[in-house]
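With one protein chain withheld, the remaining protein chains of the complex are depicted in position.
Labels run A and B following the written order; every chain starts at residue 1.
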Amino acid sequence: MSEYSGNEAVIMKNVCKDFKVLNRHEGLKGSIKDLFSRDYKTVSAVRDVTLTVNRGEIIGYLGPNGAGKSTTIKMMTGVLEPTSGELLVNGKVPYKNRTENCENIGVVFGQRSQLWWSLPLIESFKLLRDLYMVPEKDYEGMIELYRSLVDIEPILHKPVREMSLGQRTLSDILAAFLHNPAIVFLDEPTIGLDVSMKAKIRELILGLNKEKNTTVILTTHDMGDVDALCRRIVIIDKGTKIYDNDIEHLKNYFGSYRTLKLKRSDDTWEEYLIDEKTTDVMDVIMEKQKSMKIKDVKIDEISTEEVIKKIYEGSAK
Amino acid sequence: MNPKRLLAITRAGIMESLHFRLGIFVTLFANLIYLVLVYYLWKAIYDSSGTAVVNGMTFTDTMIYLILATALFNFLEMFVVWDMSRSIQSGKIVLDLLKPMRFRKYTFWSYTGNHIVQFVLTFIPTFVVVMIVTKGAIPVGLNLVWFLIATVLALMINYNLEMIVSPICFYTESTWGINIVKETIVLLLSGATIPLAFFPEKARMVVQYLPFRAVYDIPLSILLEKNGSDTWQGLVSLFALQLAWLAVLTLAGNLFWNCAVKKVTVNGG
Partner (left out) sequence: MHKRGLAFYARIYRKILIQDLKSKMSYRADFIISTFGMIMTNLSGFITFMILFHNFPTINGWDYYHMLFLYGFSLVALTPVQCFFDNNWNLRFMVQSGDFIKYCFRPVNVFFYFISEVFDVKGLGQLAFGIGTIVYAWIKIGIPVTVIIIAKLLVFLLTASLFMIALMNFAAATCFWIKGSGYVMVIMFRFKDFAKYPSSIFEGIFKIIFTFIIPIAFIAYYPSLVILEPSNVPLLSWISPLYGILFVYLSYRFWMLGVRKYDFTGS
């Protein structure tokens, strides 16, 4: 058994998750053949992942589509059982103690609202308070905290079905924190939102993390979220963990890379990623100048977005 | 409309239905049990009546009629109303309406694929079983061809009925309510629950001219060579009734649908 010292929110040790799927054949003939086929194959969604998340951390759990992120989250929330390995959330095996585990976690899953569709938000809050048996004093305190962090008045008495996407996401996040869980899982919380709403939601998550020392596990494709919220990131690809460290470290890793931005005559920017170890920036500018008129030049450090892209590409090889 | 594209959609529909393989077997099994229920019920009914022929129908006639009606019902079953209401509630309807092909056409052809699968997997086996059990009580001849034509017409009429009902989803979320009203009316008045021959004289006069009969009763009458379908005149008049209703319902369906779509565009989804 893994050592649980009380300070770890999540402990994963060699966790694997396999699914059995039918080998499908192509075409109409294939479809008819599949009707009677017993040709199953095993697909490993998560392979041998070892990971420890400490209390109060905000980690970015990243990976390309189909990398195994949601499967991991589903295991941590107790919905799926790992095929092998050890998994402890708040010191307990989530799948065996689903109800108990749920008391200590909050989940926001993409654009799927978990609130009662036709109820005003405040009524949903009250029902959640009862479901989680939150003491009245703590509940009031939480609502007060919400008031201090965001302007909740306009949405409090609005049914969820009538809300805009941004308001709905905001409501879902507030609902996920309402019972003051030890861990909150956020899956793509800012997807489809406009810039100001994104900023608002990031601020809210940071604020709640600071006030309540809540552990936040964030999966996203938006590197803006990662930059704003996470100090540590974990990258998973094809079910295998390929990176687990600070963002800073990651950037150092690609420290010799620069983003060269050239402004064309029509005021649009062109970007090039350059490895200074192999190529000289000035050479590139000179080369480009032969074919186009350059109005302005900018050299930036590599952005997180590009680092992640590099890593995905690297692991794909 | 490019026929190649229609074929592609139909083919995709066939493959999609085959995808649910266990579902198909379970459906077959459930149908079988249902048929057993129908059998015992009517056997008991005829046993208690003391006569072999009631309203011109023998026990065998009634059984064949009801079993094939059930098989037809399953084969014609569409979830257009459910799909539509899901799509409206999730906002997906806007995407559906934006598809390059007209939404209704697309739905029709992709369901056609499903119908073909259902016809082969449920109707034909049922038909064969009935033939064996009744030792060939169903006449085999030109009537099979007429039956197929009548069934295609029935399919189109049924589709138009769905299309007339489904725009109501734009106005209400009670899909269950809409669907059950539609299903109940169709099942009762088309003769799928109880053969129309058993209806009291006056009711039968009215029901005979309603569109619902064109869905189940007419194809089955033609198959069993009842209701005068064994004469040319009778056959022509049955087809005429189907065609007339098809025309009326297509028009009505178009009208309803266009009104509803206008409402969506006004609301912006």
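Assume a contact is a pair of C-beta atoms (placed from the backbone, for glycine too) under 8 Å apart; a residue touches a chain by one contact, two chains touch by 3 or more.
Being a predicted model, the structure only gives us computed values, none of them experimental.
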Hidden partner chain, touching residue among B:7, B:37 or B:251: B:37
Residue among B:116, B:148 or B:185 that touches the chain left out of view: B:185
Residue numbers in subunit A that touch the chain omitted from display: 19, 70, 74, 77-81, 98-100, 102-103, 105, 107, 109-110, 112, 114, 116, 118-119, 123, 126-127, 130-133, 159
Contact set of subunit B toward the excluded chain (per top definition): 17, 19-20, 22-24, 26-27, 30-31, 33-34, 36-37, 40-41, 43-45, 47-49, 54-55, 74, 77, 79, 82, 86, 168, 171-174, 176-181, 184-185, 187-188, 193-194, 198-200
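The definition used in the following text is that only the chains that are shown with their structure count from here on.
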Centre-of-Cα separation between subunit B and subunit A, whole angstrom: 48
